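Here the complex is missing a single protein chain, while all its other protein chains stay put.
Then we have chain A:
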Amino acid sequence: MWSDENKERISKAIDVGRTIVHYGWIPFIIYVGYTRSNPQPSLIKLISPLA
């Protein structure tokens, strides 16, 4: 179905995508939540467990 070259490209793309999701997912949620929250919270309250 796929040529060997394309197979390699696809698996490479999956690897890159997985790395992006792995490191980017939590920051992405925090960004979405931070920008759309109502009212907008302060950043220190967002990150620190004690504040």
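Throughout what follows, a contact is a pair of C-beta atoms (placed from the backbone, for glycine too) under 8 Å apart; a residue touches a chain by one contact, two chains touch by 3 or more; residues count from 1.
FYI, contacts and distances are computed from a predicted model.
The protein name that UniProt records for the chain not on display, among "Sulfotransferase 4A1", "Geranylgeranyl transferase type-2 subunit alpha", "Rab5 GDP/GTP exchange factor" or "Translocase of outer membrane 40 kDa subunit", is "Translocase of outer membrane 40 kDa subunit". The omitted chain makes contact with chain A at the following residues, 2, 7, 10-11, 14, 18, 21-22, 25-26, 28-30, 32-34, 36-39, 41-42, 45-46, 49.
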